[in-house]
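Removed: one protein chain of the complex. Kept in place: all other protein chains.
All chains are identified by letter, namely A and B, in their written order; residue positions are counted from 1 within each chain.
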Amino acid sequence: MSEALLERLDRLESRVDIEALASNYCHGFDKRDEALFMSIWSDDCIWNIGPPFGSFEGSAGVHHALIDILWPAWGISQHVTSNLVVNFIDNDHATSRCDVDCTGTLADSREATFVGATYSDVLERRDGAWKIKQRDVVIHYFNSFSGTNLSAPS
Amino acid sequence: MSEALLERLDRLESRVDIEALASNYCHGFDKRDEALFMSIWSDDCIWNIGPPFGSFEGSAGVHHALIDILWPAWGISQHVTSNLVVNFIDNDHATSRCDVDCTGTLADSREATFVGATYSDVLERRDGAWKIKQRDVVIHYFNSFSGTNLSAPS
Partner (left out) sequence: MSEALLERLDRLESRVDIEALASNYCHGFDKRDEALFMSIWSDDCIWNIGPPFGSFEGSAGVHHALIDILWPAWGISQHVTSNLVVNFIDNDHATSRCDVDCTGTLADSREATFVGATYSDVLERRDGAWKIKQRDVVIHYFNSFSGTNLSAPS
């Protein structure tokens, strides 16, 4: 197989791997799977969540945001990723953009809360594994609906 | 082309086919396309929906749940699948996980109803076709919002 064809095959596999990063961000966060959530980030990553949460650097920063700020802020959370478009710079570097709807409850409330956001990512493959090197978040809306309630069926 | 490269190409095609199962579950259910919905399941499947619906076995069980329980329970339904991650065990066996948001109305109401759930699937390819052998559902929330209304524009 020619080098060019191998590169095309590799590119398609990279697309699947990058999509899995975006998906496992949600699975890790929402199912409170700390190891899975941490596995998607490079050691030297930057996570710019923006208002009202701020910016976090490196594995330690991401871990701090997750454990000390975000998980305590949420009760139920369900992130739904969509519209992933990946742009490859070369075989080991890419940028991507996706949208996310998050539905859930804040920790001190049962009211349904809806968040819509866009994630712009910088991705890098090192030692054969794609990781998120930078995620910039723009939150379009973040609101709770009074008089509503979210809960699991019993 | 080497055996290893053929396997990589086949794996990518299988990923597309498995994603189509998750998508056609939604298209079949929401557009009330019975043949499409039934086509995604293996004959000996298990569908563990859990509370408040229960567990259903085989094509007959799935058909019963669809026709006698679920379609009558819903008016409008719109399932949105996201975050699909597939893990291959071998070329013909895989597991997967995805999240789903469902927005709609219950049969006896016009109120907007929101469901968030996770589907964990066991998948198998037989005679060249991937099918869902087992789907385990965890429902994170299932609530109607009083004072709301869902309807199509006229």
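Heads up, the rule we're going with is that a contact is a pair of C-beta atoms (placed from the backbone, for glycine too) under 8 Å apart; a residue touches a chain by one contact, two chains touch by 3 or more.
Source: prediction; values computed, not measured.
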item: Selected residue (touches chain absent from view) among A:70, A:84 or A:152; value: A:84
item: Per the touch definition above, residue among B:81, B:118 or B:134 touching the missing chain; value: B:81
item: Chain not shown, touching residues in chain B; value: 1, 6, 9, 12-13, 16, 20, 22-24, 26-27, 30-31, 76, 78-82, 101, 103-104, 112, 145, 147-154
item: Touch residues of chain A, complete complex, unshown partner; value: 1-2, 5, 8-9, 12, 15, 51-52, 80, 82-85, 97, 99, 101, 114, 116, 118, 139-143, 145-147
